[in-house]
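Every protein chain except one is present and positioned as in the full complex.
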């Protein structure tokens, strides 16, 4: 059951959210117990924000922080409704949404590949708050964020 | 001179920031006096965040809010260094960057075309704070944001 | 009925929240239709953050922004539960709480008296988002904020 739910979340993110394909997002880990989520993506020409400096566009950073924190919120949503049929959980998942987000840009987004990690800092029946960090391949933290999500 | 500087800002945003092309951003207005900036873009299949509902991806919203507020910061930067040669101003512009940003998602991002408006709420020699709003073609406000920028 | 509810909100804020007395907060206006709220307070020696400069402590600014935005959230909560008995509404009000808040300090908090205005930018059955501005007696905007509240 847990596996089916996590598969649904992955499928939803990777198949039904076209902009996630533009970003080239991959889901590396979804932890049902803790709500931790890890995503990754490669630098491409399209994701550059400053071609002279070859760094990640701030919008890409914000997008990945939002969507990775959202994965934690979806896991939390799935757990909260775990006694319900899979179709109901699926509907709850697709109706969850970001309420607000703060992003702090800590250093220029240099790198070839990036990894983004989210953990839940507040889990409720209606809202989830995630803390999210984005690192490059040298474990240098590019940005950090906090986002609040409404659970379906 | 003002025209040259505004042209440089436009050129920088539209030619040198590849991700802005992915978003299909157009610059509608840059006001040298007030620092107001207006951008617009069309909904495309790529920008969708939830294909069932056909709404804008939250990352697109965050990206456009960041980059439109950034235009206000660049105008402010250009004004602050106005006595300097154009090459110097250009360098200051390309070294400006977002420090932090908050985005509030107010309603689902439905629409065919979107317009984003930024105005400066704090202008200093080192930092600029912009307030930014994103609307769809029915003047419905999709999201609002506040972002702090470091001036080159 | 509306008057009783607004009286309860005022009573709750002015009588049951001791720190509001420390701040010397007064409630000038509560608009049941729009959710607008206006509060005011006088500068006192205790509220100073920098005695050399005689300006408001940033924590006072943040406190007043939080509590004024919270009044809008309470009005919204009262409207949502308006068909229920006053005791139920009262309980819902006292169990509402701030989820998160952003404060932007726009200029030094100089002034003799201050007025704080909140309006609702997102009203839901579970969450309310308020936009709040703090002015001094010269209508100079000292700070602005956005806060998200969970409704009881």
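In order of appearance the chains are A, B and C, and numbering begins at 1 in each one.
Here is the rule we use: contacts are C-beta pairs under 8 Å (C-beta built on N, C-alpha and C of every residue); 3 or more make two chains touch, one makes a residue touch a chain.
Bear in mind the structure is a predicted one, so any value in this text is a computation, not a measurement.
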| item | value |
| --- | --- |
| Contacting the left-out chain in the complete assembly, out of A:8, A:57 or A:102 | A:102 |
| Omitted-chain contact residue, chosen from C:6, C:27 or C:47 | C:47 |
| Residue ranges of chain C at the interface with the undisplayed chain | 16-23, 45-53, 57-60, 62-64, 66-67, 70, 94, 97-105, 108 |
| Touch residues of chain B, complete complex, unshown partner | 99-100, 102, 122, 124, 126-127, 129, 146, 148, 150 |
| Hidden partner interface residues of chain A, rising order | 102, 104, 106-107, 121-122, 129, 131, 141, 144, 146, 148 |
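Heads up, the rule we're going with is that only the chains that are shown with their structure count from here on.
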| item | value |
| --- | --- |
| Topology of the chain contact graph, where touching chains are joined (line, ring, star, complete, other) | complete |
| Gap in Å, rounded to a whole number, between the CA centres of chain B and chain A | 23 |
| Separation of mean Cα positions, chain C and chain B [Å, integer] | 31 |
| For chain A, residues contacting two or more additional chains | 99-100, 102 |
